[in-house]
Each structure stands twice: as structure tokens, then as C-alpha cells.
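Below: one structure in C-alpha cells.
Here the complex is missing one protein chain, while the rest keep their positions.
Right, subunit A next:
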Amino acid sequence: MALSRLSLRSNRFLKPTPTLLRHVSTDTTPITIETAVPFESHLCDAPSRSVTTSSSEILTFFRDMARMRRMEIAADSLYKSKLIRGFCHLYDGQEALAVGMEAAITRKDAIITSYRDHCTFLGRGGELVDAFSELMGRKRGCSNGKGGSMHFYKKDACFYGGHGIVGAQIPLGCGLAFAQKYNKEEFVTFTLYGDGAANQGQLFEALNIAALWDLPAILVCENNHYGMGTATWRSAKSPAYFKRGDYVPGLKVDGMDALAVKQACKFAKEHALKNGPIILEMDTYRYHGHSMSDPGSTYRTRDEVSGVRQVRDPIERVRKLLLTHDIATEKELKDMEKEVRKEVDDAVAQAKESPVPEPSELFTNMYVKDCGVESFGADRKELKVTLP
């Protein structure tokens, strides 16, 4: 459908071979691609570097990552124009993780992450307009505007958020895995945390529990090398986060390569269902600072950031892949990006129009009204607070 629009537009300039282009986006014939960086493993055999994928999958990667990137850039400008307040942690640079993971799992596998959750939410099937509405505190938002940037949730897609306190989501993730084991389901839980959170005690407590009971938990350390302003070499004695599990196997993955991430997650899922927890360390990078209040340049040089952008950018990598394998032309990709940009702009406009929550929403969702939780005033005639 999108492709017919593309061919219409480009008809004016050159005549593409319609048959070649028209079947690309739905082409699922397997292609095998080697990952650029080998996997490093601890206590397990690393998966093969050859990833089976298809043209349509790579094209989906491109589109999804472009959408995520645009969303984060739009959030940046919305924050600067004070439509988004508070904390806003942006994920651009790390998109490969979100899309690679989604490609390897189903919507019934659970994902739980920290506050850098906008793109993960999108990957789980969240709508752009829901994300922007939540960021701007509107009723349409995924948490009715009451959560904010750090509290995106999507229950029907098994996305459990969205947590503000560093590391607190790790025991929650083990709980999700415990429930999956309790209910005897063949699903796994991906618990994402950062290199900063990797020094939290609760990580090791949760690891011990998960390994003890063979819970299907996959702990993914998104190592973007900076815990806010502190580099990993300044905060961790042993920055080999995948080895920190000691008795838990680990795998180090190039987190800027969506295909490597996909391979690792697939491997991890199979492993977790048979043998219990595994740690994945994703070597990734964020272009923005820790949050919008952090310029990101006081603890690292601009050269470093632009260097990574040139050499390791996930979207560029996929673009190169698409071009070298003749899956799409330069123009088509640019058009796709333009479409995505328009999608995002439309979503922003729609979100800007949507209403703020009603004042009565202040008290909704405090308690579930089951055994009659109502805090009456003194006379029981005057209703001080209803907790619906």
C-alpha cells in the first residue's frame, strides 16, 4: 500500500521496475546476514553470528527505528517548548534494542524496563498519539496522563512499564517470570536495566532468586556506558556486566546492531525456557544526555557522540544493509522517513489537541472498589472522598 504511493511519486522522475519494488515489502524469503561484532559469552555457548532474517523484516526494522528516532526528537522539541515537563529520558541511539527484541519474541512475553521507556512502549504496539498524550499529561495518554514519561504501561501487550526508581523493576521482573512459571506458560520475561542499575543490590538478590528457582527471566543490561554523568569505568569495578551473574550465564551483544540483538534475544528465550535466567549485556549508546535536563556534554566529548553517530548508528546500519542488498533504493528510504516524520507530526498535533484529565480523575484508580473502600466523612452523608 505504501509502496504504490512510492511508485506513483517516483514515476515522475524515473521508471522503476514495478515488479521488483512491489514485492519487496512483503518478501519473506530468508536472507542470512553475519553480525559485524562477535558475541562474547560467559558460561554458555554463544549463538551463531549468522542471523536469518528477511527483506520485509529489515525494512520493518528501518521503519520502526525511524519512527522511534523521530518520536524522540519530537519529544526533545516538545520538552524545550515546555509542553513536556518533569523528567524526559530519551532513547535515541538505542532503538536497535527495542526493535531487535520485538523481532525475537511474541506479545505474550513480558517486558519490563526503567524510565527510558518511550521506544519500548512503541515497540510493544503502543500508538504514537498515546505516547505523546501521556508525555503532555493528557487524558488520552496510555496511563490517562497520570503516569508521565516514566510510567508507560501496556497491559494487553504485556509491557509492564515504566519505573522511576533505578533498579526497582528488577525484582518486579523476577515476579513476572515467577508468575509465568507458576501458571506453567511457555513465555519469558525480559527485564531491562542500565549499567547504573547494575550496581544495585536488588539485582543480585533477584538473580539469586531467579537462578535458584529456574525462573524464565532474561536480564538485559542496556550498557550505554554512562550512569547519568558517571562513566562505567568510574562506577563499576568489573564493567563486564554479562559476567557479573557469576553462576548465571551471560552474553555480550552489540546493541547497535538490530540483527545481533534479535539473534541474542531468540537465543536467550530458548535458554531461559530450558535452563533458567541469563544475562544479556547490550553494548549501546545514547545520543542525548541522561534526561532533558542533562546536556550530555559535560562528561563526554562531542567528538565521541558524533563518532558513534557516524560509525555505529543503528538506523544507518540498517539503511546500508537495505541498500547493499538491493532491498530498497535511497529514495524509497528517504520517502519512508518522510512518511514517518509526517506520522509523528500528526500524532503530536493530535495529542496537543486532546483534553487534560478531569479534576475528578485525581482520585480515580487509587483503590479498586471491591470490598467497599469509601472514606466517608463523619456523618456518612457527606462524602469526603470516594475512592473508586
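In this section, a contact is a pair of C-beta atoms (placed from the backbone, for glycine too) under 8 Å apart; a residue touches a chain by one contact, two chains touch by 3 or more; residues count from 1.
Convention: contacts and distances are computed from a predicted model.
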- Item | Protein name as given in UniProt for the chain not displayed, "HBS1-like translational GTPase", "pyruvate dehydrogenase (acetyl-transferring)", "GNB1L protein" or "Calcium homeostasis modulator 1" | "pyruvate dehydrogenase (acetyl-transferring)"
- Of A:F178, A:Y226 or A:F242, which residue touches the hidden chain? A:F178
- Message: For a quick check of understanding: of A:G147, A:G196 or A:G276, which residue touches the chain that isn't displayed?
- Response: A:G147
- On subunit A, the omitted chain is touched by residues 110, 112, 141-148, 151, 153-155, 160-165, 168, 170-176, 178-185, 201-202, 205-206, 208-209, 212, 364-380
